[in-house]
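Presenting chain A:
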Amino acid sequence: MTIIPALHMAGISKTFPGVRALDCVDFDCRTGEVHAICGENGAGKSTLMKILGGSYRPDAGEIRLNGRLVHLTHPRQAADAGISIIHQELSLLPYRTVAENIFMGRELARFGLLDRRQMNKRAAELLRRVGADIDPEGQVSTLSIAMQQLVEIAKALLLDAGILVMDEPTAALDERDAQNLLSLIRGLREEGVAIVYISHRMPEVMAVADRVTVLKDGQKIWTRARHAAPVPEIIRAMVGRDLKDFYPKRPSSGPGKVLLSVEGGANAALRDISFDVRAGEIVGVAGLEDSGKAHLAQALVGDEPLSAGVMRVNGKPVSIRSPRQATAAGIGYLPGDRKRDALALRQSVRDNALLTLRSMAGFFARPQRAALSPAAIDSELRDMDVRAADFGQEIGTLSGGNQQKAIIVRWLAQASDVLVFVEPTRGIDIAAKAAIYQTMRAFADAGRGIVVVSSDMPELIGIADRILVMHQGRIAGELPRGASEEEVMRLSLGIAQQEPREAFA
Partner candidate 1 sequence: MTPIPQVAPLRPSPKLALNAGLVIFVVLYAAIAVVQPNYLEPGLFMNFLRRAAPLLILACGQLYVILTGGFDLSVGAVATLAVLAASILINGDPDATWAVLGTLYLMGIAVGLVNGLVVAFLKVPSIIATLGTMLLVNGLALAWSGGAARGDLPENFRNFGRLVWRDVWLIGSLPLAVVVLCGFVAIAWWGLNGTVYGKRALAVGDNPRAAELAGTPVAATRIIAFVVSSISAVTTGILLGGFSGVSVNAGEGLELQAIAACVVGGAQLLGGRGSIWSAVFGALSLFALFTLLNLMGLPQALRDSIQGAILIVAVGATMWRNRRRI
Partner candidate 2 sequence: MKLKIILAASVALACTGEALAQNFNDPAEFKKQREQLSMKPQGPEGKPWAQHLGDGMVDTAKYKKDGPVTLCFSNAGVFNPWRVVGLNNLNAEAELHKDRIKELVVVDAEGKDEKQISDIEALVSGGRCDALIVSPNTTAALTPAVEAACGKLPVIVFDRGVNTQCPVTYIHPVGGYGFGITSGEFIASKLAKGDNVLALRIMPGVDVLETRYSAAKTIFDEAGINVIGSEFTGSDRAKTKSIVEDYINRGEKIEAIWMDAGDTATAALEAFEDAGLPYPVISGEDQQDFLRKWQSEKLTAVGPSYPTYQWRTAIIAALDVLDGKQVPGPEWVLPQPAITEDVLAEFVDERMPPLHYSLCGCQELPGYPERWGGKK
């Protein structure tokens, strides 16, 4: 090979106590190339990137940048070497301005004095470049998660790096923002940036990657040009087998009685919400990031209660002012940000699965008895195929898919009638995704209902029996099963909406 790649990682190995996270992995990325890395969680993608970012040191192997051998021991060194990383976890400062965040660690200064004017100016340029209409002097905590993600991307662009690593950059983005980002990536490629792109979303990988590398269990399976790597092949390499029936079959029978209904629901973020969920139904909720779809989920579970309107569960009007009341009414919640909103990371798998049962039990309920007993929950965890060496181990040590399954067990044990899922498979690998879809279907088939809020359009179309599309805090329309992505998108963008916009000014 005559071309010296911008990035060349050779023979990288990393062992954690008991686990070989990376086993002699080779990886390279050329200038002007987008190189996608695919792999299940635990395959070693993040470890590889953390090594590249200077957060971990490899046990063996070497990293060359443009042929030059480097040793990266702190994120600072990686940045100085021209490596910029967009991390999948937000790393912003909530109480600081957008500009201060973009320049975090690389502040413009003369003799140690900040040059705020210049920083604001450059920040505005970068934000324009990622297609975000954000005031650089605004506080980050006022931004939505999607906007924060865009700030994160702008931050990475600041470095003008030769190598840009993007780890699930579209996880929090809706379709429109994700498309913007993909075109930005293409632009950067034209400018000669070497881009490492990590994603679970196959359509994106197909849309933007020049080459694809698949990792599995810490080893590289193969690297191929995109045209030589069709999606089924990639999935087979990642999972180690074919995945047929990715989305479960829908039942032939129609939906049953109404389990949950909302009439004229409204609060600060929502207007005029009316819909119902029937037994046996999976109702999808789509919309852009700022459409209020996440707020709808929070309203249903009492996290941000409705201030107007009527909610009925099994025909009975209920007042839901808190998640506890929602739980008591039979509504369960599986939040999108598991680490922040669902998991007690230092508690055991068992304790996490038992949390709701224990929370709803009488205070003097004996924790060793009946449904509250470890034996009972263990069998449910096994039924759900939660993989852990021991259910007494901390849940923080499990993969995302297994964590999500444990939380599903939490609500199954509580025997909730309606489950509200938000981004049910965000950050979850493909095999676990299929299992979670199966569980959702089985739950609905058992005569209960599901509301699923998701930004992943193929997922919604694949799993939902009908899709509510939200726009500006209202339900802009409802689509039956089998709707196309275009139809969803049109409603999301408000194109099909009849009401005048001023009504919700």
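Heads up, the rule we're going with is that contacts are C-beta pairs under 8 Å (C-beta built on N, C-alpha and C of every residue); 3 or more make two chains touch, one makes a residue touch a chain; residues count from 1.
Keep in mind how these were chosen: all candidates are chains of the complex that A comes from, given by their letters.
Nothing here was measured: the structure is a model prediction, and the numbers come from that model.
Asks: Going by the contact definition at the top, pick out the neighbour of chain A in this complex from 1 or 2.
Replies: 1
Asks: Contact residues on chain A for candidate 1 in the complex?
Replies: 16-19, 21, 41-42, 44, 46-47, 88-89, 168, 171-172, 301, 303, 322-324, 326-328, 333, 335, 337-347, 351-352, 354-356, 358-361, 363-367, 372, 389, 392-394, 396-400, 403, 410, 414, 426-427
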